[in-house]
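One protein chain omitted, others in place.
Letters A, B and C mark the chains in the order given here, with residues in each chain numbered from 1 onward.
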Amino acid sequence: MVSPIHIITIGLGLAFALGLLQGFGKNFSGILMLLGVAAMGFISFQWLVAFFTSGSTSEIFTAGFKPPYSINLMMGKHEAVLASMVNLVGLLGGIYLWDTLKKQGFHAMLVYLVFIMGMNIMIMTRDAFNLFVFMEVVSIATAGLVILEQNNKSVQAGFKYMIATSVIAGLFLMGIIFSYYFAATLNIDGLANANLLAIKGGSLAIFLVLISIILELKPFPANGWALDVYHAATPGVSALISAASATAMYFVFYKVLGIVGDSWSQVIAAIGLLTFVGSNLLGTKQDNPNRLLGYSSIGQMGLLMAILGFRPFLGEKLEFIAFTILLTHYLAKAGLFWLAGIIKSENLKGFAALRKKPFMLFLFGTFVFALIGFPPFPSFFGKWELVMHLANGHMYGWMFAVLLGSFFEGIYLFRWLGYSIKIDHLALPDFKVDWNKIIPVGIFAIGLYVAGYFTSGFAEGGTAINFIPLFFVAFLLMIDFLPIIIKNTISIAAIAWYSFSILPPLYEHDMLRFIFAGIFLIGGGLTLIAGYAYKGKRPGFYPVALLMYVGLAQIIEAQNMLHFFFGWEIMTAGSYFLIIRGKRSMPHGLSYMLFSIGGAYALLAGFGMAHAGQASLSLDVLANVSQNVSWIFGLLAVGFLTKTASLGLHIWLPGAHGEAESDVSPMVSAILLKAGVFGLVILMIAMGHHPEAANIAYILGWLGALTALAGNLGATFQEDAKRLLAYSSIAQLGYILFALSIMTHLGWLTAFTYSINHFMYKAILFLTIGAVVLRVGTHNMYEMGGLIKRMPFAFIAVLIGIIALSGVPPLSGFAGKWLFYNAVIDKGWYFQGAIVFFSGTIAFLYLFKLIYSVFLGQLKDNHRQVKEISVWFIIPIYVLIIGIMIFSAKPQWVLQPLGEMITSWYPNGGLQWDGGLATSALGYWNGSGIMISIVIMFALLLSWLLVMSRKAQKVEQFNIVYSAERPFRPETTHVSYNIYAGYNKALGFLVTPVIAAFWDSMDNLVHSVAGFFRKIYSGNGQVYVAHVVLFVVVVYFFAIA
Amino acid sequence: MTNETNNIVEDKLELEDKFLAPENRKRQVTTPDGTIIEVDPLRDYFSDARPQIYRPNSIPVIENFLNWARAESLWVLGFGTGCGSIELPPLTTPRFDAYRFGVQMRATPRQSNVFIISGYLSVKTLKRVVRSYEQMPNPKYVIALGSCTINGGMYYDSYNTINRLDQYMPVDVYIAGCMPRPEALLAGFNKLKELIKAGKAEKANEYVENFDWYKANQKKIIKDWNMPDYNW
Amino acid sequence: MDFDLTKLLFTLLGLLIVLNWGILMSGIIRKIGARVAKRYGIPVYQGWIDLIKNYAIRSQITHGIMFYLGPVFRLSGGVGLFLFMPMIFGSEHWSNYSFQGDLILLMYFQFFGMLGMALGAGEGGHPNSAIGISRGLSQFTTIEVPMTLAVIAIAIQYHTLSIADIVAAQQGSILNWTVFTNPFATVAAMLSVLGAFGHSPFNLVKAPNEIPIGPPTEYHGTFLGVLRTNAAILHVIEAVLFMNLFFGGASNWFELFLKSFLIYFWSVFVGMVFPRFRIEQSVRWFLKIPTLLGIIAIILA
Partner (left out) sequence: MEQLINKLQKSFKLSDVKHQRENLTFVTVKKDSALDLVTHCRDYEGFSHFVLLSCVDWIEDGKFQLTYLLNNPSGKFDLGIRTFISRDNASMTSAHLLWRQIATYQRELKEMYGIDFPGSPRVDESFILEGWDEIPPMRREFDTKKYSEDTYFPREGRGSNDPATYMKSKLYPDDEK
């Protein structure tokens, strides 16, 4: 066991040795330095291992004196972990900075070594003055590293840094002097025991110590100097500052809090959250990667500071929460800074260059998702626990601030990610990737996954999470270089295997989950079949598609809230990547992600509030909620509504679904949206019995009706076939929301019928239209036309799809309409019902436009030889058509079991079944009988007409009566563009995009606020010092008050 | 050898091309998957099937019955060619009331049986008239109204109006005069009814039988025909 | 479902009666219209002659399979409505196959023919067809609004969606008719029927002089015959639907003839007096007064 004192000896000794041995060349010096850091790391690491095996603390004295007269170090569990982290990033950072350090020579290496050593001591020391000394050492070393870049900007930044830190150091020193005066000891534990607060004037001493450490953590807004440092330093150094110094300083803060006690918690939490929210808000306005990361680092430190401020509420989970978030920050931020150093772009958009190196893009995505707190990364569990505990302590305001800050962070990080994946019209600069630069990044990314896997076990309920599917996704990622046919087969096989293992037991026990699992999994398998139609490798598709299905499956499997939320976020991540794969999807991917994050945070808040005061994390506790019912129900509903794209939250959907790839649109439309429905169902089952919930459901009913109207009107005026279907999805989800909100037996039967139907016909329509788009190369309906001649199978599919969608008997859509009427009249929601009916008739407008503009009318020149849609699309489409036909011919096969299931929640008001004849309180309906009657009648009439006009001459498309003229061109003869001009004149005002304008203005508001406050960072050192001083004064007065 | 034939074909095309409308020329089009195909509008967009002869029902009783129905239900195409078209609207007014004879106006040739050529026909109009006539379903009847359709009338020496309608399409009933009054038109309708009931109004088949002769006459003056021979 | 030959035969007979009554009814209406204009007018039997003439057209053309299916859809829509409509109150034979579905089925089955017709006309490739259909659908969406409100109102009133039960509830006295018990719903529905029958002022769909007869512009011969057959059936059935819902149904064929004639005549009567609306005007119009009346009907119910 090597004593930790040797960290100092190695550090100082090597520093001298470097000077002596510089004759051996820079490579030698460099290797020596790295060995030194490695040795320090080894020391800390062996202690870490020791603590995990035996678990003792150790105190080390030096120079033969007892504290406070000598360096007083402690190596405990915390110290070992943090020192290991610092040394690891030091070692990897050293490797990363190899070229820079070598160029600058041994001075730089010396400074580097001292920098790392200093941080080790900061972590280990228990002596306040010692702490001061080594903080100064680290400050000076940092400044030295900052000016490594040796340009005007970095020298200025280093200078500002020195000024600011010396002001802070002065405050700190005064605080220590006062403390020593009052407590007569410099040992931190001694100071803590001295109970300084009780002493008159002691609180000032504590204030000075505390505020200076807080200032070192760069609180908003007194942090301009730090931003300049992040901005100006070479990214390798910024990585160290962000990962290592912040870690060390955070631990110092933790130690100092031992002296301060809990009385300052509110202030600390306030400063921390202000920093978190403010810094992330300003981050939205940044476009320089380094500065952006600087804002993000400061924000994260703010969150961490706040967590310590929440200490009284977090109890034993404090360390878990703080550590997971710190660890994620440490790994991700270092990785991002390092990546920024590799790309060397002054602009966020420059990261588009990453697209050339998919592996690095993957790393980048990993870091971004980890920072935001997506599963399976540690911060996900940390944030979850944080919110749960905050809610448990009824700290709703704080909780809101945490989520708001996270949301702002999401805005810029996902915009950045979106740029790198998808932005167009850019000359992608070349960049060089050295092994010494990429290896550290890779190690840290892997570290995130490993850490995430291991942290899950520590979170309450985390053990339930099934990681095997995620390993499968990772496996797909690894075999991404294989051709489509293999990956597709493996994926389908996996989904099929999973379905076989999960569906039969669900059918026995849990009909509700069986239905949704069926939609998710069978739908998933079917839509994947269409993937065979693609050629090449389709890089990156299968991991993300399966990621989404994994998320959906986890939602189904979830029994507790953490697991549910875990699945929800996994699904969101997968679907985000699926959506952003589309050609022009960048802005839509971003808006999807932002609404999803917002929704997810609403869910998180809702779950947290529901969990408050309850013993269990199980989803069942929702049913026992007795306080804040409206809030919980409302928040959870809003969370789920973002996924169902209800009016107001729908603006992400048309673009996201419209621009997605041909086989992705059905996945995200027919399947993904049902996740929101599933959530709503779960929510209403659990909480529907509360009167408050019923009130909200009434609002949701109106919302659903208006969504249906707006969605259908929106679809009517579309020219883009896929957007039309996307708007139609909005409307259909509006129907479902409406029917669910009715909360009666018939209402829910309607909702489930609609869900199943919508899954089938929307999958058919999106698959078919997507396949047609693949063939004809355009989304614009007016550029198609007459394709029935070339694609009869596609036409039949769309025909069946639109008949089913419009609810015309005898196809299954009518089942939904009939139930709907009965439910509405039964419930008494006549006006909402009338609006929904009205929107149902509007559906005819766009359905006709869809089938007419694409398949009927005039065939265009360039489509004269276009082929039938790919057989790989036809297979799933016709399987679904068979499904619709079975449902239509024998509705009782589906509706009867559904009814029995719903009876367990709403025992009264169901249907009576007599064979195919269903009878409700109001009316009756015989699906099978109608089907038979209509089919026979239709066949008879058709054969009669065929006999009567058997000799008809087949003619071509221009053989039409054209006022005695002949048509000029197919383009001028095909009436399709703005076909509902009259309707637009009458009702077009209803589709003015007020909601999009509202969100746009919100977006502008955030940006302009950020832009306004950004001006406080003038770049002037004096101003920054003034900020620091002013900050101290303001905090002082607030704290005293 | 092949080259020569190609050249000949191209030369021939050059000659024909003189009056071929630009939108009817062959054109190269890039399909969505990038291959280039040729579109020949006249072949691809129009049916070039020749007209057929539709024989009357072989059972006289049925045919007589159907002829009676056809005679009592005369649907007139609303296409006024010359100044005589001003005589058509009064037919529907209370004063003349052609409805009582089963005469009704239709807006599309597809649903019409009777074509009233109301007065002089310029070459430009004749082209449209022929198109509309060919688009009417069999059986169809033509009433030629006014002297201009018979012998050119006052436009007998014009460079731009035809003299004799029967050179271009078969005519069932002539109504002479310049202009004939609506009463004369009603008389014409009654005459047409008689012909139909007697089974003598099979001029549509006559047109098909002498199709080449009619077509040659039409094409002699309509030089930019720009369509396949028969308009379905 | 047991096969019942008698039932089938009665249904076919009923269909024949309805078809002929439809043709006769439109003949009478046209005769009346002519007399109003001081004309002698067509013979009342002109409808049959036209129908025979159309079926006797010898040459036909077709634009494709959907061109065939369009009229078949349309006629199936008409015949289907007949199948699911109880014609004569209290008669087992004349209630057809209405035991298979209620009022909602009828309301949605109207779309069957419309949709098919729209597709068939679309296959014709004629721009006027598409224009006509787009107008028709636009207008139709709002026609249905007051109609729906009225239907909901009477469903609340009688607490059933079964047409037979609604008719049964109106028996006994003329004052039991919905027109007296629920006048607002009746008026709303009777205003929407104006659009459903497509006479002036709501006949922009066909607009003969502007977009030559709109959707069926390419249809001729047998196809047109099928469409006109359907029109004859449909006019009667629509009128019968309104008769059943608002005017006490019919207990014998004569009563049915009389009532359906009057209901149909109502739309023609209005059409004789008013000029044509543009499409946006009619869309707005239906969303104003008729919708308001429908809302009042529901509030009162």
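As a working rule, contacts are C-beta pairs under 8 Å (C-beta built on N, C-alpha and C of every residue); 3 or more make two chains touch, one makes a residue touch a chain.
If you're wondering where the values come from, they're calculated on a predicted model, not measured in any experiment.
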Contact set of the excluded chain (shown chains only): B
Residue of B:K124, B:R181 or B:K200 in touch with the missing chain, whole complex considered: B:K124
Omitted-chain contact residue, chosen from B:G102, B:G119, B:G152 or B:G188: B:G152
Where the unshown chain meets chain B, residue by residue: 18-19, 122-124, 127, 150-152, 156-164, 167, 217, 220-225
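Keep in mind that, in the parts below, only the chains that are shown with their structure count from here on.
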Geometric centre distance via CA averages, chain B-chain A, whole Å: 69
Centre distance in Å when chain A and chain C are each reduced to the mean of their C-alpha atoms: 54
Where chain C touches two or more other chains at once, by residue number: 59-61, 212, 217-218, 221
Multi-chain contact residues (two or more partners), chain A: 953-955, 957-959, 961
Partner chain B, residues of chain C touching it in the complex: 34, 37-43, 46, 49-50, 52-53, 56-61, 208-209, 212-213, 217-221, 224
Complex interface listing, chain B residues touching chain C: 52, 54, 65-66, 69-70, 72-73, 75, 93-94, 97, 99-100, 102, 104, 106-108, 110-111, 113, 137-139, 232
Touching residues on chain C, where the partner in the complex is chain A: 1, 55, 59-66, 68-69, 71-73, 75-76, 79-80, 83-84, 97, 99-105, 108-109, 111-112, 114-115, 118-119, 122-127, 130-131, 133-135, 137-138, 140-142, 144-145, 148-149, 152, 155-156, 159-162, 212, 217-218, 221-223, 225-226, 278-281, 283-284, 287, 294-295, 298
